[in-house]
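Mind having a look at this structure? Questions to follow.
A single protein chain has been omitted; all remaining protein chains appear in their positions.
So, subunit A:
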(Lines give C-alpha, C1' and ligand atoms only; values in the text may rest on other atoms or scores of the structure.)
Protein backbone atom coordinates (compact mmCIF):
# COMPACT_ATOMS: atom_id res chain seq x y z
CA UNK A 1 0.00 0.00 0.00
CA UNK A 2 2.63 2.51 1.03
CA UNK A 3 5.06 1.82 -1.84
CA UNK A 4 2.21 2.15 -4.31
CA UNK A 5 1.09 5.48 -2.86
CA UNK A 6 4.69 6.66 -2.91
CA UNK A 7 5.11 5.63 -6.51
CA UNK A 8 1.93 7.45 -7.41
CA UNK A 9 3.22 10.59 -5.68
CA UNK A 10 6.50 10.46 -7.60
CA UNK A 11 4.70 9.92 -10.90
CA UNK A 12 2.35 12.81 -10.19
CA UNK A 13 5.31 15.04 -9.34
CA UNK A 14 6.93 14.16 -12.67
CA UNK A 15 3.63 14.78 -14.44
CA UNK A 16 3.43 18.17 -12.75
CA UNK A 17 6.88 19.13 -14.04
CA UNK A 18 5.86 17.99 -17.54
CA UNK A 19 2.77 20.21 -17.37
CA UNK A 20 4.81 23.20 -16.19
CA UNK A 21 7.37 22.57 -18.93
CA UNK A 22 4.67 22.28 -21.58
CA UNK A 23 3.06 25.47 -20.32
CA UNK A 24 6.30 27.44 -20.63
CA UNK A 25 6.75 25.96 -24.12
CA UNK A 26 3.29 27.10 -25.19
CA UNK A 27 4.00 30.68 -24.11
CA UNK A 28 5.09 32.70 -27.12
CA UNK A 29 8.79 33.52 -27.35
CA UNK A 30 11.81 32.17 -25.52
CA UNK A 31 14.88 33.51 -23.76
CA UNK A 32 16.51 34.14 -27.14
CA UNK A 33 13.71 36.53 -28.10
CA UNK A 34 13.72 38.13 -24.68
CA UNK A 35 17.46 38.78 -24.89
CA UNK A 36 17.24 40.21 -28.39
CA UNK A 37 14.20 42.31 -27.50
CA UNK A 38 13.53 43.05 -31.15
CA UNK A 39 16.85 44.89 -31.43
CA UNK A 40 19.28 42.04 -32.08
CA UNK A 41 19.76 40.57 -35.54
CA UNK A 42 18.22 37.20 -36.36
CA UNK A 43 21.70 35.64 -36.50
CA UNK A 44 22.59 36.99 -33.07
CA UNK A 45 19.36 35.63 -31.61
CA UNK A 46 19.95 32.25 -33.26
CA UNK A 47 23.48 32.12 -31.84
CA UNK A 48 22.19 33.06 -28.41
CA UNK A 49 19.54 30.33 -28.65
CA UNK A 50 22.22 27.81 -29.53
CA UNK A 51 24.42 28.92 -26.65
CA UNK A 52 21.51 28.50 -24.24
CA UNK A 53 20.67 25.09 -25.70
CA UNK A 54 17.24 26.27 -26.87
CA UNK A 55 17.78 24.97 -30.40
CA UNK A 56 17.27 21.41 -29.12
CA UNK A 57 13.72 19.99 -29.52
CA UNK A 58 11.51 20.54 -26.47
CA UNK A 59 10.96 16.86 -25.52
CA UNK A 60 14.73 16.27 -25.53
CA UNK A 61 15.24 19.36 -23.37
CA UNK A 62 12.60 18.14 -20.94
CA UNK A 63 14.10 14.66 -20.67
CA UNK A 64 17.56 16.12 -20.16
CA UNK A 65 16.20 18.29 -17.39
CA UNK A 66 14.53 15.27 -15.80
CA UNK A 67 17.78 13.30 -16.08
CA UNK A 68 19.64 16.06 -14.24
CA UNK A 69 16.90 16.24 -11.62
CA UNK A 70 17.26 12.53 -10.87
CA UNK A 71 20.93 13.20 -10.17
CA UNK A 72 19.90 16.05 -7.89
CA UNK A 73 20.92 18.83 -10.28
CA UNK A 74 18.59 21.76 -10.93
CA UNK A 75 20.72 23.28 -13.67
CA UNK A 76 21.59 26.92 -14.23
CA UNK A 77 19.47 29.98 -14.88
CA UNK A 78 19.35 30.97 -18.54
CA UNK A 79 19.21 34.63 -17.55
CA UNK A 80 22.12 34.91 -15.13
CA UNK A 81 24.01 31.62 -15.50
CA UNK A 82 23.80 31.15 -11.75
CA UNK A 83 22.95 27.71 -10.33
CA UNK A 84 19.18 27.45 -9.85
CA UNK A 85 19.79 25.81 -6.48
CA UNK A 86 21.60 28.97 -5.29
CA UNK A 87 18.83 31.25 -6.53
CA UNK A 88 16.25 29.23 -4.64
CA UNK A 89 18.40 28.79 -1.52
CA UNK A 90 18.70 32.60 -1.26
CA UNK A 91 14.96 33.02 -1.21
CA UNK A 92 13.54 29.88 0.35
CA UNK A 93 14.17 30.92 3.98
CA UNK A 94 12.14 34.10 3.43
CA UNK A 95 9.34 32.13 1.80
CA UNK A 96 9.44 29.48 4.53
CA UNK A 97 9.13 32.14 7.24
CA UNK A 98 6.25 33.76 5.40
CA UNK A 99 4.45 30.46 4.78
CA UNK A 100 4.86 29.28 8.38
CA UNK A 101 3.65 32.64 9.71
CA UNK A 102 0.70 32.62 7.32
CA UNK A 103 -0.24 29.03 8.11
CA UNK A 104 -0.15 29.68 11.85
CA UNK A 105 -2.65 32.51 11.46
CA UNK A 106 -4.67 30.54 8.89
CA UNK A 107 -4.97 27.48 11.14
CA UNK A 108 -5.98 29.57 14.14
CA UNK A 109 -8.59 31.53 12.18
CA UNK A 110 -9.95 28.43 10.43
CA UNK A 111 -10.24 26.54 13.72
CA UNK A 112 -12.06 29.49 15.22
CA UNK A 113 -14.42 29.73 12.25
CA UNK A 114 -15.17 26.00 12.36
CA UNK A 115 -15.69 26.09 16.13
CA UNK A 116 -18.23 28.87 15.63
CA UNK A 117 -19.80 26.82 12.84
CA UNK A 118 -20.00 23.83 15.19
CA UNK A 119 -21.62 25.85 17.95
CA UNK A 120 -24.18 27.14 15.48
CA UNK A 121 -24.92 23.56 14.52
CA UNK A 122 -23.49 23.91 11.03
CA UNK A 123 -25.89 26.67 10.00
CA UNK A 124 -24.96 30.02 8.45
CA UNK A 125 -21.49 30.59 7.04
CA UNK A 126 -21.95 33.05 4.19
CA UNK A 127 -19.11 35.18 5.51
CA UNK A 128 -16.26 32.78 4.62
CA UNK A 129 -17.07 32.47 0.88
CA UNK A 130 -17.44 36.23 0.75
CA UNK A 131 -14.07 36.83 2.35
CA UNK A 132 -12.44 34.19 0.16
CA UNK A 133 -13.70 35.97 -2.94
CA UNK A 134 -12.00 39.28 -2.09
CA UNK A 135 -8.83 39.64 -4.18
CA UNK A 136 -5.47 39.48 -2.38
CA UNK A 137 -4.58 42.95 -3.65
CA UNK A 138 -7.53 44.40 -1.75
CA UNK A 139 -6.40 42.78 1.50
CA UNK A 140 -2.91 44.17 0.88
CA UNK A 141 -4.18 47.68 0.23
CA UNK A 142 -6.58 47.77 3.19
CA UNK A 143 -4.29 46.12 5.73
CA UNK A 144 -1.32 48.26 4.65
CA UNK A 145 -3.35 51.47 4.79
CA UNK A 146 -4.79 50.70 8.23
CA UNK A 147 -2.05 48.91 10.15
CA UNK A 148 0.87 50.83 8.71
CA UNK A 149 -0.58 54.04 7.30
CA UNK A 150 -3.21 55.07 9.85
CA UNK A 151 -2.10 53.27 13.00
CA UNK A 152 1.61 53.17 12.24
CA UNK A 153 2.03 49.84 14.06
CA UNK A 154 3.88 48.03 11.32
CA UNK A 155 6.54 48.86 8.71
CA UNK A 156 5.03 49.82 5.33
CA UNK A 157 7.41 47.56 3.46
CA UNK A 158 9.04 44.31 4.56
CA UNK A 159 12.62 44.71 3.46
CA UNK A 160 14.95 42.27 5.16
CA UNK A 161 18.19 43.55 6.66
CA UNK A 162 21.16 42.17 4.74
CA UNK A 163 22.52 38.93 6.12
CA UNK A 164 19.83 38.56 8.75
CA UNK A 165 17.38 35.68 8.97
CA UNK A 166 13.74 36.46 8.10
CA UNK A 167 12.84 35.11 11.55
CA UNK A 168 14.85 37.90 13.14
CA UNK A 169 12.39 40.52 11.85
CA UNK A 170 8.98 39.23 12.93
CA UNK A 171 7.39 42.67 12.54
CA UNK A 172 8.23 42.63 8.85
CA UNK A 173 6.32 39.38 8.47
CA UNK A 174 3.04 40.54 9.98
CA UNK A 175 1.55 42.49 7.07
CA UNK A 176 2.47 39.99 4.34
CA UNK A 177 1.36 37.05 6.50
CA UNK A 178 -1.98 38.67 7.37
CA UNK A 179 -2.59 39.60 3.75
CA UNK A 180 -2.16 35.95 2.77
CA UNK A 181 -3.81 34.44 5.85
CA UNK A 182 -7.19 36.21 5.70
CA UNK A 183 -8.21 34.85 2.30
CA UNK A 184 -6.50 31.50 3.02
CA UNK A 185 -8.44 31.05 6.23
CA UNK A 186 -11.69 31.97 4.50
CA UNK A 187 -10.90 29.50 1.74
CA UNK A 188 -9.95 26.73 4.17
CA UNK A 189 -13.15 27.36 6.12
CA UNK A 190 -15.23 27.02 2.97
CA UNK A 191 -13.47 23.76 2.12
CA UNK A 192 -13.76 22.25 5.60
CA UNK A 193 -17.26 23.41 6.35
CA UNK A 194 -18.73 20.69 4.17
CA UNK A 195 -16.75 18.08 6.06
CA UNK A 196 -17.93 19.55 9.34
CA UNK A 197 -21.58 19.48 8.26
CA UNK A 198 -21.17 15.83 7.23
CA UNK A 199 -19.67 14.93 10.59
CA UNK A 200 -22.43 16.72 12.48
CA UNK A 201 -24.94 14.55 10.63
CA UNK A 202 -23.26 11.32 11.76
CA UNK A 203 -25.40 9.23 14.16
CA UNK A 204 -22.85 9.14 16.96
CA UNK A 205 -22.71 12.95 17.13
CA UNK A 206 -26.47 13.20 17.39
CA UNK A 207 -26.27 10.43 19.95
CA UNK A 208 -23.69 12.34 21.99
CA UNK A 209 -25.91 15.41 21.86
CA UNK A 210 -28.96 13.55 23.12
CA UNK A 211 -26.86 12.14 25.92
CA UNK A 212 -26.27 15.76 26.91
CA UNK A 213 -22.49 15.70 26.67
CA UNK A 214 -20.88 19.16 26.89
CA UNK A 215 -20.26 20.79 23.51
CA UNK A 216 -16.52 21.04 24.12
CA UNK A 217 -16.30 17.31 24.72
CA UNK A 218 -18.38 16.46 21.64
CA UNK A 219 -16.15 18.71 19.55
CA UNK A 220 -12.94 17.18 20.88
CA UNK A 221 -13.90 13.54 21.01
CA UNK A 222 -16.60 13.05 18.40
CA UNK A 223 -16.06 15.72 15.76
CA UNK A 224 -12.41 16.82 15.58
CA UNK A 225 -10.91 13.36 14.86
CA UNK A 226 -13.08 13.09 11.77
CA UNK A 227 -11.81 16.37 10.48
CA UNK A 228 -8.16 15.35 10.72
CA UNK A 229 -7.76 13.83 7.26
CA UNK A 230 -9.60 16.55 5.33
CA UNK A 231 -7.69 19.15 7.37
CA UNK A 232 -4.36 17.63 6.40
CA UNK A 233 -5.45 17.65 2.76
CA UNK A 234 -6.49 21.29 2.95
CA UNK A 235 -3.29 22.15 4.80
CA UNK A 236 -1.22 20.48 2.07
CA UNK A 237 -3.11 22.38 -0.58
CA UNK A 238 -2.71 25.68 1.30
CA UNK A 239 1.00 25.15 1.87
CA UNK A 240 1.63 24.39 -1.77
CA UNK A 241 -0.52 27.27 -2.90
CA UNK A 242 1.17 29.68 -0.50
CA UNK A 243 4.66 28.56 -1.54
CA UNK A 244 3.83 29.36 -5.16
CA UNK A 245 1.40 32.19 -4.62
CA UNK A 246 3.28 34.82 -2.67
CA UNK A 247 4.30 36.91 -5.67
CA UNK A 248 1.73 39.67 -5.23
CA UNK A 249 2.46 40.07 -1.54
CA UNK A 250 6.20 40.04 -2.21
CA UNK A 251 5.80 42.78 -4.79
CA UNK A 252 3.58 44.97 -2.65
CA UNK A 253 5.78 44.71 0.46
CA UNK A 254 9.16 44.39 -1.27
CA UNK A 255 9.70 41.00 0.38
CA UNK A 256 12.38 38.76 -1.20
CA UNK A 257 10.73 35.31 -1.49
CA UNK A 258 10.43 32.67 -4.22
CA UNK A 259 7.05 33.86 -5.56
CA UNK A 260 8.56 36.93 -7.22
CA UNK A 261 11.34 34.79 -8.63
CA UNK A 262 8.81 32.36 -10.14
CA UNK A 263 6.63 35.01 -11.74
CA UNK A 264 9.49 37.12 -13.10
CA UNK A 265 11.19 33.99 -14.43
CA UNK A 266 8.04 33.06 -16.33
CA UNK A 267 8.06 36.54 -17.87
CA UNK A 268 11.61 36.11 -19.19
CA UNK A 269 11.09 32.43 -20.08
CA UNK A 270 13.86 31.25 -17.74
CA UNK A 271 12.66 27.65 -17.95
CA UNK A 272 15.09 25.96 -15.51
CA UNK A 273 14.18 28.44 -12.76
CA UNK A 274 10.45 28.14 -13.48
CA UNK A 275 10.68 24.34 -13.41
CA UNK A 276 12.47 24.23 -10.08
CA UNK A 277 10.37 26.94 -8.46
CA UNK A 278 7.17 25.19 -9.56
CA UNK A 279 8.42 21.77 -8.48
CA UNK A 280 8.65 22.80 -4.83
CA UNK A 281 4.94 23.60 -4.29
CA UNK A 282 3.95 20.59 -6.40
CA UNK A 283 6.00 18.31 -4.18
CA UNK A 284 4.60 19.93 -1.03
CA UNK A 285 1.01 19.36 -2.18
CA UNK A 286 1.68 15.79 -3.26
CA UNK A 287 3.56 14.83 -0.11
CA UNK A 288 0.83 16.43 2.00
CA UNK A 289 -1.80 14.45 0.11
CA UNK A 290 0.25 11.30 0.58
CA UNK A 291 0.37 11.88 4.33
CA UNK A 292 -3.41 12.44 4.35
CA UNK A 293 -3.92 9.20 2.42
CA UNK A 294 -1.72 7.30 4.85
CA UNK A 295 -3.59 8.74 7.83
CA UNK A 296 -6.83 7.84 6.16
CA UNK A 297 -5.70 4.28 5.49
CA UNK A 298 -4.35 3.91 9.02
CA UNK A 299 -7.70 5.13 10.36
CA UNK A 300 -9.70 2.73 8.24
CA UNK A 301 -7.59 -0.23 9.21
CA UNK A 302 -7.77 0.48 12.89
CA UNK A 303 -10.30 -1.95 14.31
CA UNK A 304 -13.69 -0.48 15.01
CA UNK A 305 -13.12 2.86 13.25
CA UNK A 306 -13.38 2.01 9.60
CA UNK A 307 -17.12 2.55 9.36
CA UNK A 308 -16.94 5.92 10.97
CA UNK A 309 -14.07 7.29 8.88
CA UNK A 310 -15.52 6.51 5.49
CA UNK A 311 -17.86 9.44 4.83
CA UNK A 312 -15.35 11.99 6.05
CA UNK A 313 -12.64 10.73 3.74
CA UNK A 314 -14.99 11.31 0.84
CA UNK A 315 -15.80 14.81 1.99
CA UNK A 316 -12.11 15.59 2.32
CA UNK A 317 -11.37 14.08 -1.05
CA UNK A 318 -13.61 16.63 -2.64
CA UNK A 319 -11.43 19.36 -1.20
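FYI, contacts are C-beta pairs under 8 Å (C-beta built on N, C-alpha and C of every residue); 3 or more make two chains touch, one makes a residue touch a chain; residues count from 1.
Just so we're on the same page, contacts and distances are computed from a predicted model.
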Chain left out of the displayed complex - its UniProt protein name, from "tRNA uridine 5-carboxymethylaminomethyl modification enzyme MnmG", "ABC transporter substrate-binding protein", "2-oxoglutarate ferredoxin oxidoreductase subunit alpha" or "1,2-phenylacetyl-CoA epoxidase subunit B": "ABC transporter substrate-binding protein"
Hidden-chain contact residue, picked from the options A:156, A:213, A:228 or A:280: A:156
Residue in contact with the excluded chain [from A:82, A:120, A:201 or A:221]: A:82
Subunit A residues touching the omitted chain (full complex): 27-29, 32-41, 44-45, 47-48, 76, 79-83, 87, 90-91, 94, 148, 155-157, 159-160, 162-163, 247, 250-254, 256, 260-261, 263-268, 270, 273
